[in-house]
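Can you read through this structure? Questions will come right after.
With one protein chain held back, the other chains of the complex are shown just where they sit.
Right, chain A next:
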Amino acid sequence: MAGRSGAQRPNGAMQGKICQFKLVLLGESAVGKSSLVLRFVKGQFHEYQESTIGAAFLTQTVCLDDTTVKFEIWDTAGQERYHSLAPMYYRGAQAAIVVYDIVNQDTFSRAKTWVKELQRQASPNIVIALAGNKADLANKRLVEYEEAQAYAEENGLLFMETSAKTAMNVNDIFLAIAKKLPKNEHSASGVSGPGRRGVDLSENQQQSSGGCCK
């Protein structure tokens, strides 16, 4: 016999509500944005990940205690020549992960300019996480943990050093974002950016446009 812990009916809390959020990854090319996504979504890692030319799209769900958060992940191209296209993807995003490579100081500077751009141009409530990727190469690090952490604190960012290769902190950083995102119906939008997404390609248009929490 189950004890009293089984008191709540989970049907209401967990089953019905799936909050959908648009999340964008930004950062210099080759810092590991696609690798982070691939690790998070498929649990895979490729040593030679192809360069992203465009904005890759994947979805992944995170189950929290009280809600289910579905991320629509836009993994953007890092090359500078595509910089002007980035607003298409961070506009309307509720969350962003700005990624740098801990063995490359330049990518950290670039990350800071991304953060600045987001603070200026993205939606004011956007949850920004800073990811110092390639933490498996800590012995070659050129960006100190403390430095990045202090910067993140100053700017109110979530911060973790991650490794797509070893999976360190990969799920954690998405989970931390999921927890920080506001779950009320007005703050999250079901429809995102240029994608106008929604897997239900059938006639269910009202559902996807009716806000996230259904």
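Quick note on the criterion: a residue touches a chain if its C-beta (ideal position, glycine included) is under 8 Å from a C-beta of that chain, and two chains touch if they have at least 3 such contacts; residues count from 1.
Going forward, contacts and distances are computed from a predicted model.
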item: Which of "Inositol polyphosphate 5-phosphatase OCRL-1-like isoform X1", "Eukaryotic translation initiation factor 3 subunit F", "GPI ethanolamine phosphate transferase 3, catalytic subunit" or "Ribonuclease P 21 subunit" matches, in UniProt, the chain that is not displayed; value: "Inositol polyphosphate 5-phosphatase OCRL-1-like isoform X1"
item: Touching residue (missing chain; options A:Ser35, A:Thr68, A:Thr107 or A:Asn169); value: A:Thr68
item: Residue of A:Phe45, A:Tyr82 or A:Tyr145 in touch with the missing chain, whole complex considered; value: A:Tyr82
item: Residues belonging to chain A that touch the chain removed from view; value: 1-2, 4-12, 14-18, 41-42, 53-61, 63, 68, 70, 77, 81-82, 84-85, 87-88, 91, 194-202, 204, 206-207, 210-211, 213-214
